[in-house]
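Handing you a structure now.
Heads up, one of the protein chains got dropped from this complex, but the rest are sitting where they should.
A and B are the chain letters, set down in written order, and residue numbers restart from 1 in every chain.
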Amino acid sequence: MGNLTSNIALIVDLAAGKVTQEEIEDDFYAEHVGGASANLALYNKYIDDDPVVFGTGLLTGTLFPGAASGVITGKSPKTGKVCHGPFCLYGGTELKYTGFDFIVLKGHSAGPVYLWLHDQVADVHDASGLWGTDTWAVTESLRKSLGEDLIQVISIGEAGEKGLACADIALNYWPIGDRWGFGQVLGKKNVKAIALRGLGIFDLARPAEFVEYCRNLHVKIRSGAISQHRGNIEFPDYLGEGQVKPWIEPLVHRCKACFACPYPCNTFVKYREDRSIMKETDVQEPGFLLTDAAAVLAMKKAGLSGEDTGKLLELSSRHGVNSLAVAAHLQAEGITTYSAVSEGFSGLLEGIGDDGIFPWSPEIPEACAESAQQTFSTWTPPKPLFADFKAAGGVEETAAWWTRRNGLAYVTGICPIFMLMAPEINEESLIEALVHGSDLDLTVQDLDKAVAALVG
Amino acid sequence: MELVVDPLKCIECGLCELACGYHWDDALSMIGASVVAYRSREKKNYFGMLLKTEDSLILGRPEGIEIQKIGVTVEGAEADPSAKPILLREPCDMCEGFDGPLCVQFCPTQAITKGA
Partner (left out) sequence: MNDRTRKTRLSIYVGKGASHSWTWFVDLLERAGQYDVRFFDEHDVRGRKLLDRDALLVAGGDTFDLAEGLGEAGSKELEHFIAGGGYYAGSCAGAYLMLKSSKELVNLFNHVRVKIRNHVNELPPAQNGAAKSYPRYRCADIFHPVRDEVKVTFTGLDACQGPAEITVPLFGGPVMVPSGEASTLATYSGFTRKTIFLVNEELARDVVLTNAAAIRKGLGDGMIYLFGPHFEHPRYQAANRVVTRIVEAAARNGAGAARLPDPSTEPASSAGIDKLLMALKSEFSNSRIVAIALQRYRLSWPIGLKTYEPPKILHFLDAVWRRVPSLFEKNRLQDCRKVERILHRTRKITGLLRSMKLQVDDGGDTLHLAEELFPELRKMAARFLEYHFEGKLAAQQADEHRWRSPF
């Protein structure tokens, strides 16, 4: 095991039901740095096997601010191009600590399977019993049968199983930044879920320097632009998209962060229990964790109430369907209540298109949307959040800035949303941390090269 | 001096766990941390913090702070004097050898602080 890495990629041959571990040399990290660019290199290596790659950055799961992100790379059924989507909360970190930097799923399984990754062991199990269950049930089932509630479960719901273009991947109960139909990709591969539990350990090349550097960066960031804000429900308001916060706030229970992030972005809303209750009660499913500000905005724009928004986002996540596409469908059909669709939601799935890639207002630079359609998920809002990056200006400048920030995040394993609110994180700080942590001879030019590999 | 936890301020970022794990292992790992962010009731969004000290487990939950004496299983009883320690998760030593407890330094919300 190297510094900041396990130096291992897991190659899963789904057709054969076999796994192999491929050693990743330091040269590979020197060339690709990690994250999405490393994913892309592995994707290209196994391109003949129709792969999809899950990977982490060198900084994922470390003390670096916002170091939560894993990245999925594959060909999007929506665009026909190779795209990347982040997964944060504890998903990226858990993957890294399983002892695999990357997972390459190649080929297609004859029957439903799930993967169980733990302690550098990968088991492929039959998932016939899970097929047909929703993402919440899969998460519960795997956590119960494997005996640990902290297992992170990447899964697909009914939409993915049916191979619909609107199918998303879920992480545990919640949506991730999948805008590319990766749910459909997994569904076609017959992969119902990937369960992760990471109890690994990572060395640092210069431990004291790395920790001290991260600590100082945290101190700077937490007293900076983010200090007056809380929750992702502030994003639309800050971006001038309307008053989302006052609209949803009466349901807000509390906000929590993804791993290693000082900003508590994820906002839990309660609609089956008084939102002010902090103590544990018998209500098993009191509400929903809002992980996607754009989805909340889209539901509001479709005319739903705050409570119905929570319920519909829950329903969408259970079925593994993109909530932006659901919102677009509701808007098109003039449906403004949860009760109008909750009964026959499964029947509705076939009619939901693959709209919703770009939810923000038309005045948000179109070039940014263009760029997003090529590579990165629009889970990341299109402008700086709370902070002045002294870069945003015209349409092209903003798009270039957005693309650059996302590129750096996707390559290193930092949450791309956090990258939009922390100007303290830049090429130099990333390189300093990477060099202290990994001892690789990385430079800003290497980062440039890795990002360029993604966006051309 | 001991650490004080305020679970209502905790945002579950896990930085305390990783910083503490680093203190014990000189590497990035969470398995040996003396402090743990409680995340097991994810669907309920329930939360809390666990801190192991020399002789107690401090459970910080929304319901309040509970202190359990290690080795004591019956309310009001005392520890078995012949109980042998389990040496897997070290009790907090306030980061001996560091400039103050690392969990306190990394916590973004002051959910864990140095007591008086």
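The rule we apply is simple: contacts are C-beta pairs under 8 Å (C-beta built on N, C-alpha and C of every residue); 3 or more make two chains touch, one makes a residue touch a chain.
Computed from a predicted structure; not experimentally measured.
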Discussion item. Just to verify: which one of A:H32, A:H118 or A:R215 makes contact with the chain not shown?
Written reply: A:H118
Worksheet entry | Of A:D13, A:D49 or A:D149, the one touching the omitted chain in the full complex | A:D149
Response to the item:
Note that chain B touches the chain not displayed via residues 31, 36, 38, 40, 50, 68, 71, 73, 77-89
Worksheet, complete the sentence: Missing-chain contacts on chain A, rising order, are 118-119, 121, 123, 144-151, 197, 199
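One rule holds for everything that comes next: only the chains that are shown with their structure count from here on.
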Discussion item. Which residues of chain A touch chain B once you look at their complex with the stated criterion?
Written reply: 4, 61-63, 90, 93, 97, 136, 149-150, 172-173, 199-204, 207, 211, 214-215, 218-219, 222, 253-264, 268, 270, 278-281, 283-287, 289
Practice prompt. Would you mind writing out the residues of chain B in touch with chain A in their complex?
Written response: 8, 11-15, 18-19, 22, 25-31, 39-47, 61-63, 102, 105-106, 108-109
